[in-house]
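Input: one structure, supplied below.
Only one protein chain is missing; all other protein chains are in place.
Presenting chain A:
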Amino acid sequence: MALTQVSSNKCAGGFQKVFEHDSTELKCKMKFAVFLPPKAETGKCPVFYWLSGLTCTEQNFITKAGSQLAAAEHGIIIVAPDTSPRGCSIEGEDETWDFGTGAGFYVDATQDPWKTNYRMYSYVTEELPKLINSNFPTDPDRMSISGHSMGGHGALICALKNPGKYKAVSAFAPICNPMQCPWGQKAFSGYLGPDRSAWEAYDATVLAGSYSGPQLDILIDQGRDDQFLSASQLLPDNLISVCSEKKIPVVFRLQPVGPCSSSQCLAEEFPPLSFSFCHRTTRNFLRFLHD
């Protein structure tokens, strides 16, 4: 698996790099961003995976969120993959912004024409970590995962479906119950077909209801005035009630302002919020690293 460095910039005492490689899962060239803190020059570092939301690429998080400072301070590698396969020339992939390109929904599609390339779940949970671990000074036992909106959904399901794999999980305005919201229903029926039972495997709320594994500590931030919250796309309450029932520890914060789930708004309107979220997420992760 050869990596090609696309760019490298000094940032916060470390390096913000972008690499490209041929993905075996996605069968296309994929880019991902890696931030290497100063500590990576001398030792192994834990890894923080950030999954971006609808319409995003590997660039959004690294340019807008300002997470590098916290990562550099605590010696954490940040990996931010793209949100879907690119340039696969699949018909209909660029028709809408919430399905297809830039909207992989972190599932392994079973339906044509998506099933060949749209395998973001395996990419994020298998191929990418292997790639990262063999090319960078990582501590493979210490990974955490996080994301925004669709990426939040991705982070939640990756953690719930892989008990013990991730030391910490947090989500920023995540889609908590995709089966019950328009976005999720559109994506799942396209990628997974009409059988709703197939959807359950990728729904955080459902997965939480049947989760059994090591204690999972979930941190969720949500803007109160988020238009998508009011449009019932995100449905955090559903996840919270299931977690309360199942005693899965969640701390859910409703922020007084409203980051809309669009990634642009995320950083442009609320740099301090995202920064604070990153800080708290990092800290959350760090707490688990002490075990």
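Everything below uses one rule, namely that a contact is a pair of C-beta atoms (placed from the backbone, for glycine too) under 8 Å apart; a residue touches a chain by one contact, two chains touch by 3 or more; residues count from 1.
To be clear about the criterion, contacts and distances are computed from a predicted model.
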Hidden chain of the complex, named as in its UniProt record, picked from "Zinc finger CCCH domain-containing protein 49", "Fibronectin type III and SPRY domain containing 2", "Mic1 domain-containing protein" or "PRELI/MSF1 domain-containing protein": "Fibronectin type III and SPRY domain containing 2"
Residue of A:E20, A:D98 or A:D217 touching the missing chain in the full complex: A:D217
Missing-partner contacts on chain A, residue numbers: 74, 215, 217, 219, 224, 240, 243-244, 247-256, 280, 283-284, 286-288, 290
